[in-house]
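Heads up, the thing below is written out as structure tokens.
For this view, one protein chain was removed and the others were kept in their places.
After this line comes subunit A, so read on.
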Amino acid sequence: MGAYNREGQLTRVVKASREQERERNSGGGSNESTQQRQPSDPNNPDGADNPDGTKAATLPPESRRDLTPFPLDPQFISQPVLSGWFKDQIWKQVILQGLSVREVSASLGVEMSRVAAVVRLVEIEKEWKRINKPLMRQYHQAVMNMLPKTLWNPEETTEENRKKTKTHESINDLPVHVATGQQIFLPTSESRHFTRKDAARVFDAKLLPADDRVPHPELAVMHKEVLEELSDEERKARAEARDASEEQKRKVALARQAKKEASIKKVDIGRFEYRFSEIKVDDAGKDGRGLKGVGWRYGVPLMDRSRGQHKIPRAVE
């Protein structure tokens, strides 16, 4: 909608024609021949001719304004979505090639959460195909025709080519932390080497520096190693060490989770599975109003009927 003006004309076409007009006026009659030769040149690099000899009426290239669905709001644009082929490639890399979501995200320039979601959705699609559930192909086609797309470029798989072309989205987004919203004047010695880490500590004692808060901290680390001119073997060894420590962390987390699960006694009676967990009476505290206390306690009001309380589920599974 933002691509059109009030008269319903494509703004970029109107603008291009106006520019041409201006060019013609400023050029005068001296270079008439060149004017005639390139009436749509700036907009139409591949000035294709129609078979009947007339110049093809090609459109000037789309700009950001042409992607704004709302004419009053240039800040919102219809951003491209992943094409079907791109999604299939993501699924292949994660499921068939066994790459981690993090690796695929970094190599393709797609957010990690999106990579995971795409894999999930493609899996469902395959399941539908398996059980012969009809896919909504016509609807899919129609919707994809209406949206800008990020197409899969096989050349992009190599590092150099990918740098040239733009990626689907920025993958290293640093969330703006609430603590950083304030402006702080911190007097400190002139000679102090004041880094991002120090700045984060000033904002909040527990705030991590930006290097650790971005989704892909490993990219900066790898780049640093390249700058240090480490040998390939050394970089490989470091990467392996990083992976090992990550794995260790994951193992610890899994073990903790397993321990927690094990503490719940499960009784399966076929229709239901009862789960018993240990409860301490003392959890209610001395005054009986502790948050961890369970059950109905005398004198403690139940808030579940009062206004503004959540009565609908807040999470599914």
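The rule is short, and it goes like this: a contact is a pair of C-beta atoms (placed from the backbone, for glycine too) under 8 Å apart; a residue touches a chain by one contact, two chains touch by 3 or more; residues count from 1.
The rule we apply is simple: contacts and distances are computed from a predicted model.
Of "KLLA0D14993p", "Signal peptidase subunit 3", "Alpha-L RNA-binding motif-containing protein" or "Transmembrane protein 138", only "Alpha-L RNA-binding motif-containing protein" is the UniProt protein name of the chain excluded from the display. Summary of contacts with the chain left out: across A:9, A:63, A:79 or A:153, the touching residue is A:79. Across A:147, A:258 or A:279, the residue that sits in touch with the chain not pictured is A:147. Looking at subunit A, the residues touching the absent chain are 1, 4, 6, 69-79, 81-82, 84, 87, 111, 113-114, 116-118, 120-122, 124-125, 128, 134-140, 142-147, 169-170, 172-176, 178, 193-197, 199, 209-211, 214, 216, 219-221, 223-224, 227, 308, 312-317.
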